[in-house]
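The structure follows.
Here is chain A:
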Amino acid sequence: MIPVNYYLTLSVVLFSMGALGVLIRRNSLVVFMSIELMLNAGNLAFVTFAKMHAANLAAVHNGQIFVFFVMTVAAAEVAVGLALIVLIFRKKQSIDLDQLTHLKG
Partner candidate 1 sequence: MNFLLEPLNLVTFFPLLGVLVLLFIKSEAKNTIRWVALGTALVNFGISLWALSMFNSSNPDLQLASQYSWIQVAGWNIQYYLAVDGLSILLVLLTTFLTPIAILSTWTAIEDRVKDFMVFFLMLEVGMLGVFLAQDLFLFYIFWEFTLIPMYFLIGIWGGPNRLYAAVKFFLYTMAGSILMLLAILWLGVNQGTFSVPELVLKGGIPADVQLWLFIAFAAAFAIKVPMWPLHSWLPDAHVEAPTAGSVILAGVLLKMGTYGFLRFNLQLFPEAAVKAAPTIAVLAVIGILYGAAVSYSQKDVKKLVAYSSVSHLGFVMLGMFALNAQGIEGAILQMINHGLSTGALFLMVGMIYEQTHTREIAVYGGLWKITPIYGSLMLIVALSSMGLPGLNGFVGEFTILLGAFGSKAFGTPIYAILSAIGVILAAIYILYMFQKMFLGPVGKIVEEVKHHGHELRDLNAREIITLLPLLVFIFWIGLYPAPFFNLIAPAVDKLLIPFRAILGG
Partner candidate 2 sequence: MTQIDFYTIMPISVLVLCASLLLLLEAFYPKGKQKQIAFFAAFGFALTLGLSISQLGNSYSGFGGMVVLDGFSNFLNILFLITGLLGVALASGYLQRMNINKGEYYVLMMFSVAGMMLMSQATDLIITFLALELLSIPLYVLAAFALNRTESEEAGIKYFLLGSYATGFIVFGIALIFGATATTSFAGIVAAIAQPATNLTLLLVGGGLVLVGFGFKVATVPFHMWTPDVYQGAPTSVTAFMAAGAKAAGFSALLRIFATLFPSFAADLMPILAVLSALTMIVGNITAIAQTDIKRMLGYSSIAQAGYILMAFVPFGDPAIRATAVAAGLFYLVAYTITSFGSWGVVIGLEREEGKGLDINDYAGLGKKYPWLALAMTVFMFSLAGLPPTLGLVGKFYLFRAIMEGKLYWLALIGVITSLISAYYYLRVIVIMYFKNGDPIINKDNLLYMSIALCVVITVVLSFMPSFLFSWASNAMLTMF
């Protein structure tokens, strides 16, 4: 059996990758994927903790339900996000975030 800490470590690593990915990538799709990665790292942490608190049934449910909610919400975000990215692409023929610097100062 793999110890719980490994999952948690993985989750933290994933989260950090996501958080850093947002910082270093320019492609808006990839940035968006990094954010999804962060959300999913959260999910992983949730199920891990649910497993950790296995003695407490309510906690198990709680954690797992949360994951479902997050996934649903992420899906909604994808819908909105992709729509926006597509719009941008149509207008600029590019989804490079660094070209979106009209607003500044």
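If you want to know what made the cut, all candidates are chains of the complex that A comes from, given by their letters.
Convention: a contact is a pair of C-beta atoms (placed from the backbone, for glycine too) under 8 Å apart; a residue touches a chain by one contact, two chains touch by 3 or more; residues count from 1.
Source: prediction; values computed, not measured.
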- The one of 1 or 2 that touches chain A in this complex is candidate 2
- chain A residues within the candidate 2 interface of the complex: 8, 11, 15, 18-19, 22, 28, 31-32, 35, 38-39, 41-43, 45-46, 48-50, 52-53, 56, 58-59, 62-63, 65-66, 69-70, 73, 76-77, 80-81, 84-85, 87-88, 91, 97, 100, 102-105
